[in-house]
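See below for the structure under consideration.
For this view, one protein chain was removed and the others were kept in their places.
So that you can tell them apart, the chains are marked A and B in the order they are listed, and the count of residues begins at 1 in each.
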Amino acid sequence: MALEVKNITKRFGGIHALTDVTFRVEEGEVFGLIGPNGAGKTTMFNIITSMFPPTDGEVVFSNKRLTGKKPYEITKEGVCRTFQNIRLFPDMTVLENVTVGEHCRTKSGVFASVFRLKSQKVEEEKIKTKARELLQLVGLGKYEDTFADNLAYGQQRRLEIARALASDPALLLLDEPAAGMNEKETNDLFDLIQKIKKLGITILLIEHDMPLVMRICDRIAVLNFGEKIAQGTPDEIKNDPHVIEAYLGQEEEDELA
Amino acid sequence: MILEQLINGLTLGSIYAIVALGYTLVFGVLGIINMAHGEIFMFGAFMGVVITHTLQLPLALAFVVAIAVTALLGLFLELLALRPLRGKKGVSHLAPLISTIGVSIFLENLAHHFFGAGNRPFNTSFSEISVQIGSVTIYAVQLVIFAIAVLLMVGLSFWLSKTKAGKALRACAENLEAASLLGVNTKKMIMMTVVIASAMGGIAGILVGMAFNSVTPQMGLTMGLKGLAIIILGGMGSVRGAMAGGLILGLSETMIVVFGESGYRDAIAFIAIIVILLVRPQGLFGQAAPEARR
Partner (left out) sequence: MLAEIINPYYLQVLSFILINIILGVSIYITLSTGQLSLGHAGFMSIGAYTSAILTLNYDFPLVVGVILGALLAGIVGILIGIPTLRLQGVYLAIATLGFGEVVRVLFINWESLTQGAIGISSIPHFGRELVTGLRDTGFTADMIGIRNNQLISLLVFIILLVITVLLITFFVRQNHSRVGRAFAAIKMDENAAEAMGINITYYKVLAFAQGAMVAGFAGALYAHVTAYISPSDFAYHRAVEILIFAVFGGSEVIWGPIFGATFLTAMPELLREVSEYRYMIYGIILVAMMAFRPQGLIDHEMIYKIKSRKKKKKKVEDDKKERNRHGVGS
């Protein structure tokens, strides 16, 4: 069930967002994708989930080619994601948001729904039960009737994770899940990611919070200006001169600005 | 015969182009489709009838009044229907469309009340003047319409590219927020855009009234939908596209009448809308939008 990203290149007009990036995420691991802002990390997520096609290269998941499939088909293949800028369904309740995530694992169509067939009723019960379990898992059990819009920021991030988990992914893509979280929330997130890992779900993680990345990832790839500049265990990455340069360069720019 | 029809087609196309210019200006700057433009145009035409026919005043005055009234309508449109929606959180991009539909249906029925449902003739002594070249009759009105259309287009292009106000307007069209940060008074620019576009509609209204010798409250809708078809045909927000699209539509409508299928004349515009949107959504002269980043 490994994810193989093979020679992915993406150009927007003249801009090279990604150049010949290759890496492989093994089953069961937490794989970190890091790099300075604008390095092409989210673009990589968008290509893996077919939000747009790569200019070149391909993505393969458990020996099936993902490139060229529609986003919803990729979810069905067992790859689901969260978004950097939270994209919940704001006017739905917390519970409803999670039930939408179960869409591709359920079947009831118009006919079954309108005539309330037995199969549909049973399925609805299952959907709700599972959604509630997932809300318990991410610690939102008390909020199921709250509108997603009214949740606190950190809670919205966790709801997004629950919604993605509802699609029974084998691989979960998390795009900056700790962004905007305080220390306690980040610690809770750490625990949550550990729990998800124990469920046997592989995780590909984009994150800027380095202490969290170093603590939780088994392996890390580093992108800079659309190219992969390093890959290895957290210890290797910490001491890689290319990585240090990329990040130090970034800090200098930050100071100037 | 064919030549005469060609001239008719050009006249019609020029009128369409003027109407379309009003749409294109508003779309270019605000990114919205002003569904009330046709009705503002229709008010311009009625001003022509009221001034020259009911009050028996000179045609020149009719132009002045029509421009003034339609400009005022544009001002109200901006203040009442567009500005309240701008920058408000949670307002969908469909809101201005629906709001201007509201204005359009209001104005149409207001005209109904003021001027009655029927067809109002609009003939001035000026519309009778014609020249005979060989077997072809050319009316002065046709020449005036053509000249005004060209003048408006050239003037608008010049104003947009060369004057300070025009440049500010284009800055607004590029990016409203950035223009505002650079010191452009966007509120004023937007208002000016809507007012100018509306006044152009008023001019077109009088010209159409004279050319067809008929003014009705429903003409706004027909003409409005055609203007819409033209900017889709020519490319949204493109001045040149509006002109070319107008001429194409005008000529093809005249041609279909020549070939005896006059009943389907009005369908050309709508079929064009559908086909162009599906085949080449950016229009004939528009540039393809770069691949959207999601």
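We take it that contacts are C-beta pairs under 8 Å (C-beta built on N, C-alpha and C of every residue); 3 or more make two chains touch, one makes a residue touch a chain.
Just so we're clear, the structure is a prediction, and the values are computed from it rather than from any experiment.
Visitor: Please identify which residue in A:Cys104, A:Leu137 or A:Ile229 touches the non-displayed chain.
Guide: If we include the chain that is not displayed, A:Cys104 is the one touching it.
Visitor: Looking at the full complex, which residue from A:Lys70, A:Lys184 or A:Lys198 touches the chain that isn't shown here?
Guide: A:Lys70
Visitor: Write down which of B:Ile129, B:Ala165, B:Ala178 or B:Ile274 is the residue touching the left-out chain.
Guide: Within the whole complex, the residue contacting the unshown chain is B:Ile274.
Visitor: What does the interface between chain B and the hidden chain look like in terms of residue numbers?
Guide: Where chain B meets the chain not shown: residues 32-33, 80-81, 84-85, 90-99, 101-110, 113, 221, 225, 228-229, 232, 263-264, 266-267, 269-271, 273-274, 277-278, 281, 294.
Visitor: Given the full complex, what residues of chain A touch the hidden partner chain?
Guide: Counting only chain A, the missing chain is touched by 49, 51, 70-72, 75-76, 80-81, 83, 87-92, 96, 99-101, 103-110, 112-114, 116, 120, 123-124, 127, 145, 147, 163-164, 167.
Here, only the chains that are shown with their structure count from here on.
Visitor: Just how far, in Å, is the C-alpha centre of chain B from the one of chain A?
Guide: Spacing between the chain centres: roughly 49 Å.
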